[in-house]
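With one protein chain held back, the other chains of the complex are shown just where they sit.
So, chain A:
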Amino acid sequence: MTAANSEAVLPAKGIEAPRSGRIDPKYLRSNPSSGSFEMVAWVFMRVSGAALVVLIFVHLFTNLLVGEGIHQIDFAFVAGKWANPVWQFWDLTMLWLAMLHGTNGMRTIINDYAEKDSTRLWLKSILYLATTVIIILGTLVIFTFEPCLVDDAGNLMDYAPAFCENIAN
């Protein structure tokens, strides 16, 4: 009786690495990530950081050093700045970059310090929610800002800044 040897088959995943079966599962990387999100985030941090240095220092300079300095800042000053599309765009860029830069920084800190995946999930959910709310609110304020509010009769409200009188006349 001749029984043919069964054909040799290599294991589907190749030969296992030595002692690979006895690694504490907590050290095994679950699934290799595809895409380059972490690389994009890393580059974004550097680019936005450099941009924010310029944006913030020009912002501080125009607000605090030019003209009457710190005494000029009031409701009317902000209203005056946002009447200019350049400053609207400037502040919008600053808001978005600062929020995303800070959020990504917090995200990496959570990744580095949270030990359990469930803790990570919770902390990051709160972080992303807060970021979304602030970005949307901030963007709305910049674009829908109306300093000279009028009542139904077309008269300026009491708390409208003084320069609204000049515009109205």
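By our rule, a residue touches a chain if its C-beta (ideal position, glycine included) is under 8 Å from a C-beta of that chain, and two chains touch if they have at least 3 such contacts; residues count from 1.
Simple rule for what comes next: contacts and distances are computed from a predicted model.
Trainee: Which of the following is the UniProt-recorded protein name of the chain this complex doesn't show: "succinate dehydrogenase", "Purine-binding chemotaxis protein CheW", "Nuclear transport factor 2 family protein" or "Cytochrome C"?
Mentor: "succinate dehydrogenase"
Trainee: Looking at the whole complex, which of A:Glu7, A:Asp24 or A:Glu146 touches the chain that is not displayed?
Mentor: Checking each option in A:Glu7, A:Asp24 or A:Glu146, the one touching the absent chain turns out to be A:Asp24.
Trainee: I need the residue numbers on chain A that touch the omitted chain, in ascending order.
Mentor: Touching the missing chain: residues 17, 19-20, 22-24, 26-29, 32-33, 36-39, 41-43, 108, 111-115.
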